[in-house]
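All protein chains but one are shown in place.
Chain naming follows the written order as A and B, and within any one chain the residues start at number 1.
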Amino acid sequence: MSSVKDWAAPTPISENRSGLIGKGVDRYEGRLKVTGSAPFAYEVEAPSPPAYGVLIASPIAKGVVAAADISAAQAAPGVRLVWTPHNVPAQGERGAKMNPRSQRGSNPALAGKIEHFGQHVGFVVADTLENAKAAAALVRFEYAAEPADLIFEDNLAQADQPEGEEDMRVGDFEAAFAGAPVRLDETYVSPLQNHAQMEPCATTAWWDGDHVTVHTSIQMVKGGQHTLAETLMIPSTQVRLVTRYIGGGFGGKGQAYDDLTLAALAARELGQPVKVAYTRQQMFQATIHRPAVHMRVRLGAQADGRLDAFALEAVTHCRREAPFTEHAANFARSLYAAPNRLTGHRLVKLDIPAAGPMRAPGEASGMLSLECAMDELAEKLGLDPIELRLRNEPETDPETGKPFSTRQLVRCMTEGAQRFGWDRRNPKPGQVRDGRWLVGLGMAAAIRGNFLLPAKAGVRIDADGTITLRQGMTDIGTGTYTILAQITAETLGVPLAQVKVELGDSDFPPAPGSGGQFGAATAGSAAFAAGMNLRKALAELATGDPNSPLYGDDPELVTFGGGNIAVDNRAEPLERLVARAAPEGVYVEGSITPAADARDYSQHTYGAHFAEVGVDPDTGEVRLRRMFGVFAAGRILNAKTAMSQITGGMIWGVGTALHEYNEVDPRYGSFIAQDLAGYHVPAHADIVDLSAMFLDEVDDKANPMGIKGVGELGIAGAGAAIANAVYNACGARIRDYPLNPEKVLAALP
Amino acid sequence: MKTHFTINGQAASLDLDPRTTLLDALRERLDLKGSKKGCDHGQCGACTVLVNGQRINACLSLAVTHEGDEITTIEGLAQGEALHPVQAAFLEHDAFQCGYCTPGQICSTIGMLKEAADGWASLATDDLTADTVLTDEEIRERMSGNLCRCSAYPQILAAIRSAGGLA
Partner (left out) sequence: MKPFTYERPADVAEALAMAAAVPGSRFLAGGTNLVDLMKLQIEQPTHLVDVSRLPLAEIAETAEGGLRLGATTTNSQVAADMKVRARYPALAQAILSGASGQLRNKATTAGNLLQRTRCAYFYDTTKPCNKRQPGAGCAAIGGIYANTAIFGSSEACIATHPSDMAVAMSALDAQVEIAGPNGQERAISLEALHRLPGETPHIETSLQPGEMITAVVLPPPPPGGQIYRKARERASYAFAIGSVAVAGGKVALGAVAHKPWRARAAEQALADGANPAEAMAAELSSAKPDGHNDFKLKLMARLGAACLTTTGAGDGQ
């Protein structure tokens, strides 16, 4: 196993001779996307015209399908197939060899036992989408409903510690808190949220003999392939899963859903390609969501602001049969110094759709609590909120005592304060007006963990010099195609145009997919390793080839650059070498595994958010006026795509603070917001003057390239900065997100 | 029923189920899959196309109602290899991430720029009788019918600003 010490040596990435690393090159697949020619899963051309599948959802939260009458639907025009729990083909049990990450909350399709509102109970395939939809409305179901636990707040008393978890304690929190001269004890509530990816889940499936090919919108290739193989009771080798373009994932497409299962089953049954897409309403009711979290924060400080006692206890919910914990307290274990500490989680099991990961699970909810509590404590102490954080800046990880791999939180705050004009903030709330608007400033810190998972990549060079990187990785809009092209081109010293990247195919060397902000580091490190292996193979090829100008040279002395392979001033173009010495091309693979000692370091990405908002005293409406973030996230691979990731995350924070929430109807177990008119993601007009910058950083404990993830850091803490700005604007401290007009108006004098 | 229209400059004729929306006709009958289905209910803007030069949501428009109309989709904007200036600006400014809302954003931008050039007001217009000046606030308000969950809004604004003089 490797050690982080192996990662400190110079590499083609750190040397960056072509300057491709960090350069804001256009997206690799950008031209396809701006011309509308990138085929998403529902748009892939099947070998023959597909039939159209439509799903039918349960109107009850818990119970069983007692009876189903499919006669009218079967007789409807164009109908090929009608399935209910009573006639759906047998499906294999799932989970035997499943990566739990990719399998959360997944049941057999059309299970007769209903565990949440909106669970699919019927499926219709017809020759056209119009006929399929019309026929689906003709299926008649009878249900035997059972009592269900639906409301989180009503069931807090049954909250349990998640299985296998313990509270994390350092020192004696209770005693220290009781003795602290300045104390804060508040509960913050973050709401249930929906991913609302623009592309609904979709699959196109067809069979060739006993092999099935599925094009589907999923973040994790291998998990989806294995799930489907188990469901179909065939070996994984007979399932090819392809996911080239994904219209947004955000964690919500980490697993296989019923579109994948039923498209494959129906295509087998009918001997014809079948495609299935969720409706927008089904996206709300029948995929995962971010659960609501109740977070009790207790802070005990000395008069100078130093924390003696710190506790964050989070209670959240999941679907009864699909355990998942939103780890809303974990981030706080590494954030601020305090000798006496307590963090922990409790879980309530409900009969509602499954909770699961959504962009920055843990941090996105959790930081909404502590980062407001710090603002409140600063006011109690008469300190600037940044000064309070500076006084609690730890030298080593405050829980474990491990050294930080890198930590530039202080510089993020001080640099941001200066650039944003934080000194213009009036610490007294409600003092600044602009026309009718009450104006305020707020800030919050950001922290998000950094991870590296095992992955492989394959790279080949062909006789024409084309270098093709292949990986069972996904690009959900994060920029994966682009950064892998940059890494590969820089590693091999060739122009970007010479590199092709092919992703999203279970036939390719496996990578864990997109999630947890680990994608770029994980997939990128494997691609880098593959590129280094190709360098080695080409060096040996050249130095062993009597027709090469490098013949007889020491392979260790071979260099790559400008499309050439060289030793000193003897060089030849790569394509000439390959065409002559290996005309069939050269293919190698590379892999990355976490370093044995990587966890000897506390590894995180950091940032600071600054926001200015206006509050309308007539309506309680809050509008962003400007927002700025400073972030430190290791080496940045692409200035453009990384910036887009970070600002996108910040905007999620704006939505989290101001508009986004869903609620469960206590009588039916259904979500109140079931479409994009009812669930308010930010629109253009909500996002005013929002920008960010990255600090220079290389984290040589993170991976061989010194990079970290940027996909989730931007949302961490962003909503708290907005909430703090709302308080500064109008004096309303609202601890129940989002700060929508109803709540703000109620809090206004 | 038989319906004739012009799509991206080409005459097209389809025998349509009256239930078929313009969006489904484009995607499922005419192999023009660039226009996206995000919500199918006029709540996201991913299906935005230009009909007789005006931007509309193709998901809420029955195809049979478009007899004789001139329809422009994302596929009809580039001239061969040369991208439309708005497409080029989106690429240059990284005005998208997953790319699913992008065709709608681009078609909407082109329609929006024409509306502004024609002097239409928006909710961001302070003086309803003054000439239209396409400020950042105006662009944001006028583009609010196109949601982007990846939240490329700052980049989309930059792209529109740079393309505004050209489109």
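Here, a residue touches a chain if its C-beta (ideal position, glycine included) is under 8 Å from a C-beta of that chain, and two chains touch if they have at least 3 such contacts.
Everything quoted here is computed from the prediction, not taken from an experiment.
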Chains on display which the left-out chain touches in the complete complex: A, B
Absent-chain contact - pick from B:S35, B:T102, B:S122 or B:S151: B:S122
Interface with the unshown chain - residue positions in chain A: 57, 59, 77, 117, 130, 133-134, 137, 436, 616-621, 623, 658-659, 663, 665-668, 670, 672-675, 677-678, 680, 682-686, 740-742, 745-746
Positions on chain B contacted by the hidden chain, ascending: 1, 18-19, 21, 40-42, 45, 48, 54-57, 60-62, 64-65, 67, 108, 111-112, 115, 118-123, 125, 128-129, 140-147
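Basically, only the chains that are shown with their structure count from here on.
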In the complex, chain B residues that touch chain A: 17, 19-20, 24, 27-28, 32-41, 43-44, 46, 73-75, 77-78, 83, 87-88, 90-92, 94, 96-103, 106, 124, 136-137, 139-141, 143-157
Contact set on chain A toward chain B in their complex: 24, 26-27, 29-40, 42-43, 128-130, 134, 195-200, 245-250, 277, 279-280, 476-479, 640-641, 643-645, 647-652, 675-677, 681-685, 687-691
